[in-house]
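All protein chains of the complex are present and in place, except for one that has been dropped.
Which chain is which? They are A, B and C, in the order written, and residues in each are numbered from 1.
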Amino acid sequence: MATKWRCSHRSAVARLTLESPADVRLLDKGLSAGEALAAFNAMHDQAGGIASFLGKVRPGEDVKALELTHYEPLTLPGMEKLAGQALDRFALDGVLVWHRVGTMQPGEGIVLVAAAARHRRAAFDAVDYLMDHLKSAAWFWKRERRGDGANGAWHWIEPRGDDHAALARWQ
Amino acid sequence: MATKWRCSHRSAVARLTLESPADVRLLDKGLSAGEALAAFNAMHDQAGGIASFLGKVRPGEDVKALELTHYEPLTLPGMEKLAGQALDRFALDGVLVWHRVGTMQPGEGIVLVAAAARHRRAAFDAVDYLMDHLKSAAWFWKRERRGDGANGAWHWIEPRGDDHAALARWQ
Amino acid sequence: MAVRIVFLGPLREAAGTDSLEVSAPLDWDGLLAVAGSVVAEQLRSARVHVACAGEVLADKTALRAEDGDEVALLPPVSGG
Partner (left out) sequence: MAVRIVFLGPLREAAGTDSLEVSAPLDWDGLLAVAGSVVAEQLRSARVHVACAGEVLADKTALRAEDGDEVALLPPVSGG
């Protein structure tokens, strides 16, 4: 059975105030999914359900770090517009859209999306929609550092064909 | 930007040890989604992504409380079997399937499902599959308390037709 | 007095009790006879399942509960 935290959730949650109905952030430091979801959950206590997706830096293939660059005048307005589109399209109580920028290590969170809704299907579809559009439409470029020390080098990650197929589902 | 907890996640996570690849629980007290997901996330640091769904007691329509009864000799084995089917069916690193029983207040979590996978689609589909099957195939009966004091009464929640439609998607 | 019949969910109210103890062995006709007319009628519906000794029966009319077995009457689970 679940063990208790030493500190209560209520006091911890109170430290993180979210915007409603859309909390959209670019983070240049650690993305704490548990903390964010606890606060999002507490905020949307009228919702029937909350769906979420956390995308992380995958280890393997000799990857030492991931660097994510963006174009500031477009990125945050683009994410805010996308969050608004999700709110218009699905019957939601609220959404959370957080994205990391900068240099990350394998295992760290890159993106966290959550949706609160009366019904599960709307919450699920909204998270799916946000992830599809964030990955293909937001202005982020990624490169990976592979290899050790002087043998290490940065490699750009190419656009993926199936992201475009995923987007076509929503037309 | 994200505020820090007073206690670190690392120490908090260490208090909650999850089973791998499937952590299946029936809880008769509060279900803390933020805590569970922080621990699940920390455990699956090789995964590319983690999808989750938290179902909550919906307020409204005069609902004061929800009571969830189950048949112990079937419920937990049924949930464990279902978790195993999800692991067989999708390319997953792990799943978490937690369900509350007993009496709950509006806003409280009833069910938390999470899946960690290399790819988003597998994590998403596994959570969807687990939710569809949990709601229609697990041995839970729900009734709601509506109205105040002496006017209050318990009302059984009927099976829903569209749960069966949802299940047919997976045949 | 060696088979325990457990009424679950809304069947508990229909039966007016949580459980009954009856003598072993217990078959389908015996179950219908002791369950009471309201519960017996629901038992005949395909939507109500029967478990014996922790296993849901594929054919509930083939029930054969022995000494020490628990027989659970399982109405349809709730949606929503």
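Note that a contact is a pair of C-beta atoms (placed from the backbone, for glycine too) under 8 Å apart; a residue touches a chain by one contact, two chains touch by 3 or more.
What you are looking at is a predicted structure, and each value in this text was computed from that prediction instead of being measured.
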Left-out chain, listing which of the shown chains it touches: A
Residue numbers in chain A that touch the chain omitted from display: 69, 71, 73-74, 77, 135-143, 156-160, 162-163
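By definition in this document, only the chains that are shown with their structure count from here on.
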Distance between the centres, which are taken as Cα means, of chain B and chain A, whole angstrom: 21
Centre-of-Cα separation between chain C and chain A, whole angstrom: 49
Length of the line joining the C-alpha centres of chain B and chain C, rounded to whole Å: 28
Multi-chain contact residues (two or more partners), chain A: none
Shared interface positions of chain C, touching two or more other chains: none
